[in-house]
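Only a single protein chain was left out; the remaining protein chains are all shown in position.
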Amino acid sequence: MSNSKTLTFAFMDPPFESERTVTFFRLLDAALEKNANVRVFAYEGAVALSFSKQAPHGNAVHGLNREEEAHPLSKDWVAALQQKATGKGLTFEWINCGLCVDERGVNDVIDGCGRGGPPDLWRYASKAFNTLTIGTR
Amino acid sequence: MSDYLFIQSQDPFTEVRTEHQFALAGQLYDAGHNVRLLLVQNGVTPAHKGARSVHFDKLLKWGVPVLADNFSLKQRQILEKDLKENIASSSLDTVIDALLDGEKVIWN
Partner (left out) sequence: MKALQVIDQAFRTTTEEQDDTILWLTQSMRGAGGHLTVLLSGHAVYYATQHQTQPALTIAGWAQTQPANLPRDIGNLLHSGVPVFAVTEDLEERGLDRQILLDGVQAVSRQGLVNLYESVDQIWQW
């Protein structure tokens, strides 16, 4: 959709530690639903959100095996958003801050996620219609 | 005049800074700007009837429109009828619409 506006989001939280992570992904989904192109700059802990080696597990406390528990993984959310964007003719770009990736050792990311740095955040934000940053605590 | 949407995730029961965040929203409102707050996550907790928060209730009296995210309310089993007056439930579409309208959208 060539007339769609582009929104940039910057985020800092890793998976599994904060309610902010869920709200962030809900925002990305809502943005695509509203036919916006989306660009994400993942900073600090957020670079782990696209880590390809995330793995689900069973839950003995719940009494469920791995398949039954169907544990959410943020990498699957990223992939789902990529697919949704493609299906709607929108763009969904995801850049991880490279130094943040290196220090955490989460270099293996799912397809479609790239590596960059702060100049990319400024580039994304300068060219987008609007930007939302969500810091961590 | 500018348009501001504050996404309020911090709550006054655990985060002292909310007093100042609410005051800034009120000051921008008094200066004639269009200001709204969307409560999300634990930010919805002072919206429950009977919840005691002087600063949040002051913000409501100030007249700043306050919305509460449906999903966050459902997580906490807060129904519409449980909300204080003048608080409407909403969705995160509010955020996207604000961004697409060029508003200044700020995460607290």
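In order of appearance the chains are A and B, and numbering begins at 1 in each one.
The rule is simple: a residue touches a chain if its C-beta (ideal position, glycine included) is under 8 Å from a C-beta of that chain, and two chains touch if they have at least 3 such contacts.
What you see is a predicted model, and the numbers here were worked out from it, not measured in a lab.
**Student:** One chain is left out of this view; which of A:Phe24, A:Tyr43 or A:Phe92 touches it in the full complex?
**Tutor:** A:Tyr43
**Student:** Even though one chain is hidden, which residues of chain B still touch it in the full complex?
**Tutor:** Those residues of chain B that touch the unshown chain are 2, 4, 17, 20, 23-24, 27-28, 31, 33, 104, 106-108.
**Student:** State which residues belonging to chain A touch the missing partner chain.
**Tutor:** Those residues of chain A that touch the unshown chain are 10, 12, 43-44, 117-119, 121-123, 125-126, 130-131, 133, 135-137.
Quick note on the criterion: only the chains that are shown with their structure count from here on.
**Student:** What is the distance, in whole Å, between the centres of chain A and chain B, each centre taken as the mean of its C-alpha atoms?
**Tutor:** 25
**Student:** Help me check something: in the complex, which residues belonging to chain A touch chain B?
**Tutor:** Residue positions touching the partner: 5, 7, 19-20, 23, 26-27, 30-31, 33-34, 36, 129-130, 132-135.
**Student:** Can you tell me which positions in chain B touch chain A when the two form their complex?
**Tutor:** Touch list, chain B to chain A: 7, 9, 40-42, 69, 71, 91-93, 95-97, 99-100, 102-103, 105, 107.
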